[in-house]
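Heads up, one of the protein chains got dropped from this complex, but the rest are sitting where they should.
The chains carry the letters A, B and C, assigned in the order they are written, with residues numbered from 1 in each.
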Amino acid sequence: MEKKTVAVVGATGLAGQQFIAALEEHPWFQMTALVSSKRSAGKKYGDAVKQANGSVGWWAGEFPSDKTQQMVVQLSDDFDPESVDIVFTATEIAPSPDQQARGETKQSLTQAIESRFATARPTISTTSAFRYEDDVPIIIPGVNSNHAPLLKKQADRGWKGFVMPIPNCTTTGLAVSLKPIYDKFGIDMVLMTSMQAMSGAGRTGGVLGLDILDNVIPFIAGEEEKVQKETQKILGDYADGAITPADLKISCTCTRVNVQDGHTEAVFVSTKDRCTVDAVKEAMREIGRELTGLPSAPGEMIVIREDPFRPQPKIDRNAHDGMATVVGRVREDTALPNGIKYVLVSHNTKMGAAKGAVLVAEQLVQEGLI
Amino acid sequence: MEKKTVAVVGATGLAGQQFIAALEEHPWFQMTALVSSKRSAGKKYGDAVKQANGSVGWWAGEFPSDKTQQMVVQLSDDFDPESVDIVFTATEIAPSPDQQARGETKQSLTQAIESRFATARPTISTTSAFRYEDDVPIIIPGVNSNHAPLLKKQADRGWKGFVMPIPNCTTTGLAVSLKPIYDKFGIDMVLMTSMQAMSGAGRTGGVLGLDILDNVIPFIAGEEEKVQKETQKILGDYADGAITPADLKISCTCTRVNVQDGHTEAVFVSTKDRCTVDAVKEAMREIGRELTGLPSAPGEMIVIREDPFRPQPKIDRNAHDGMATVVGRVREDTALPNGIKYVLVSHNTKMGAAKGAVLVAEQLVQEGLI
Amino acid sequence: MEKKTVAVVGATGLAGQQFIAALEEHPWFQMTALVSSKRSAGKKYGDAVKQANGSVGWWAGEFPSDKTQQMVVQLSDDFDPESVDIVFTATEIAPSPDQQARGETKQSLTQAIESRFATARPTISTTSAFRYEDDVPIIIPGVNSNHAPLLKKQADRGWKGFVMPIPNCTTTGLAVSLKPIYDKFGIDMVLMTSMQAMSGAGRTGGVLGLDILDNVIPFIAGEEEKVQKETQKILGDYADGAITPADLKISCTCTRVNVQDGHTEAVFVSTKDRCTVDAVKEAMREIGRELTGLPSAPGEMIVIREDPFRPQPKIDRNAHDGMATVVGRVREDTALPNGIKYVLVSHNTKMGAAKGAVLVAEQLVQEGLI
Partner (left out) sequence: MEKKTVAVVGATGLAGQQFIAALEEHPWFQMTALVSSKRSAGKKYGDAVKQANGSVGWWAGEFPSDKTQQMVVQLSDDFDPESVDIVFTATEIAPSPDQQARGETKQSLTQAIESRFATARPTISTTSAFRYEDDVPIIIPGVNSNHAPLLKKQADRGWKGFVMPIPNCTTTGLAVSLKPIYDKFGIDMVLMTSMQAMSGAGRTGGVLGLDILDNVIPFIAGEEEKVQKETQKILGDYADGAITPADLKISCTCTRVNVQDGHTEAVFVSTKDRCTVDAVKEAMREIGRELTGLPSAPGEMIVIREDPFRPQPKIDRNAHDGMATVVGRVREDTALPNGIKYVLVSHNTKMGAAKGAVLVAEQLVQEGLI
């Protein structure tokens, strides 16, 4: 198979770098365009990540290959999406004061740029700009791949391509872990408290060391609403060109803790049918078997730990290269009807971001949608 | 009023030191006995906290006064509880291999020593040894002071004194914050996830830096059961010489985070009667008004924060010298019937330990029970 | 004595807040003007520190008094320095792209604003803008108060007031600890490695949690040069209206560690005359005795610890409310001629910043220079 050519938009940012790390040496995809804002455009990528203070701004593990370093970064406005087969985008655009005055928002500007790509090509995005539109699925391979046909409906927008957003990084592990329970026992209610890693906040406007040292920050703006809404959509039914959100009640409290990578979530679930701890674990172990053959798919989608002190973000976030959801402490809940509770760790910048987006692209290719 | 004389048992340990910090310059109490194990007995207190490696093992803020430093530490076996008016004890006794072979447990050994004190004198304990006995209340001043008369029932054990244990440090903030809701609206169900500080684990067997850096540890042995049981008992009804535990369902997940002091708890509550966010806040603000006049009582028992990023353990743990429970993010729950959710911070080594125990003693004195 | 009126310029920033904390309830000084940039001007101070995301941006301990909260923040351009007796300024002004194009630098812009204040009034600054000018002393009370007459020379600039900058926060503890050695034994050479706290980097452009967790950052731009140059100037001789820098060789490596407040420095000194560990400690204990009577002066300028595990920033930074330099591990050096080595901790945002600047002002008042 000839490799498909791909662009990474927002290539110098934290998420863009993670795309590059996930795409270097990818067996199916080949980066042929790196796209960024004015500050970096025209520079070789290896120079573009050098910062004004002389430091190298690379935060995604192994430094890129020589070949990638030599690629010249394109200006976003000049980038022609038709020049590639797939666009991966990690760019949110904050409005300038002038734009704000004209009523533009981060969402409207990000939608505008993603639309421009989608007009021409399949566009996989880590942003939330299109997540809540009716003709846009939020796909996690192994969880709701059956929502993929909805992408075709975006042709009604006059697009040759489509926008396919991945979920918020906090939603991912939750939805993955709920899916087998939902399918087997039904779910009435979910209560979740997250202890989220700092990398989830990115670098621009990221959490200061001063603020997080010896601390927990009990609020992440907008996060709880996203997780609640996205989980219902992901677990929803697809039929007749529309997704009906899952009929489950869900409530979250999202906090930030002093952890580099890996979101930890304490989950309480009330199922519709009676379930047992063993049956839940068994169902969890079964999920994602169909992903065989996708290069970025984890060997196991959910890893179950029996050690009561696990999962821990430091030790478990890298299970299956950060693509598995690690679940532990599965036990009966002492309050909820048909209650089950557990703790999960999910790598927010791997499965929860760029590499998760690459996995979606792989699946869409496999299914012939790309 | 002449000061009452008090002993601190376990005086060199972390909790014992916090007792000393809480009792130095206390207007009602005067330390006349510091009691410890063989390693320290016979030494002046100032020398007893010097460690084998040359460092000074003092972890409770300001170093003790000269007067306290000069006090000679008594051996626990030699200590006569009748020599003081009140015994404060922070000592848990781990069984030696021999004792283990004879069936002794930490609980049985700790009960034995606390019994010896209680035979003679009111004994306020931070341990769990007696917490779940029928004739033993777990009192938090301002929450369930009305349970105090149960202490008299311990006379049936042939004791002249009594044992009065304070709750687990994770229970304290939870019970304080639930009390006004329970009284005003009734509570059907509570789900709580804690993010607990390291000082809660003490120093012996404390959490290693290696284990907690860049990490969350999702399990604390025995903690969840304690919190669940104690909360029901504290919120229970006292009548006819017995406590009937509150009829509320409760489920916890207790985790450890990289924080020095101050337990953070994300709480989801389903009330019996409908309630509003404002009504909950108002009820919370009212609690504890009757504590006026107790030297260790906080100015406000619950402090409500409106800043959505609060409470944070680093910033809020010391509110009212660590004696207040700081509550924030009070909002409607999106899943539970009549749901309310919030986040609290409670200082685990102040209100949740020694200084909380001193506050109980103050109240018992005020009520004439000591 | 009537209180002198003072302005705090840069009042909403981290350093400005620390000024406010140091000046609330000051017995000699009364804040009558809070000055800031366009974003805050015209608002009440209590509102000005509220941030766009709803959080309260206050990072200097106890929240300001009601009176301070009610003060209306003045725009820097509108502020008349003649309206107060003393100006405290903590503002560095970064050039806009336009200004940069015109050749303006942070230093030139900061000098411009400080000049405007100094034209009218004594101006105590925490910035480096004027530190290296010939007619500007860098005074640490108790160390080089004798440099103060140099301030009069600034009258040659046509100023009615003067600019008095305090040193870089990393210089302060070093200079304080070297002074008694320098006076008694002479110093040939100093080698210092710092482990600096995050608060030294401020909040704008502060260290990200992502970068400092589980890490040491071995470089702080410009810091080593500042420390080297300032130490020589502070220990220098003042005569005939000029400071001759101390003739000592000095070399630093400045690093950032995961600590909130308190710079730790490992110092190696080669003295001119032979010295002993005991003689060095004795000299250190003597320093600063003359500061009696200044409200912000520490009880001891240098505190010596004999515990080999001290000083530690977490435990020692608040000695004498952060105004003392805490020294430990004083021992013979095994390499340098007449070598002595030790470790010090100095609070970078108290003695090393705003409160240190207030102490200087107190001394200048006492000496009649203000």
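Going forward, a contact is a pair of C-beta atoms (placed from the backbone, for glycine too) under 8 Å apart; a residue touches a chain by one contact, two chains touch by 3 or more.
Bear in mind the structure is a predicted one, so any value in this text is a computation, not a measurement.
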| item | value |
| --- | --- |
| Visible chains that the absent chain touches, using the contact criterion stated earlier | A, B, C |
| Candidate in contact with the missing chain, chosen from B:Asn258, B:Ser296, B:Gln312 or B:Ser346 | B:Asn258 |
| Of C:Asp47, C:Asp80, C:Glu133 or C:Asp214, the residue in touch with the unshown chain | C:Asp214 |
| Options B:Arg116, B:Arg203, B:Arg285 or B:Arg331, residue touching the unrepresented chain | B:Arg203 |
| Of A:Ile93, A:Val163, A:Leu213 or A:Ile304, the one touching the omitted chain in the full complex | A:Leu213 |
| Residues belonging to subunit C that touch the chain removed from view | 189-191, 193, 195, 213-219, 221, 228, 249-251, 253, 255, 257-260, 264, 266, 268, 308-315, 328-329, 333-336, 339, 341, 343 |
| Where the missing chain touches subunit A, by residue | 53-56, 213-214, 307-310 |
| Absent-chain interface as seen on subunit B, which is shown | 53, 59, 198-199, 203, 206-214, 221, 258-260 |
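We adopt the following convention: only the chains that are shown with their structure count from here on.
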| item | value |
| --- | --- |
| Residue-number overlap at the subunit B/subunit C interface, same or different (half cut) | same |
| Angle, in degrees to the nearest 5, of the Cα rotation that carries subunit A onto subunit B | 180 |
| For subunit A paired with subunit B, centre-to-centre distance based on mean C-alpha positions, whole Å | 42 |
| Euclidean distance of C-alpha centroids - subunit B vs subunit C, Å | 42 |
| Where subunit A touches two or more other chains, by residue | 213-214, 221, 258-260 |
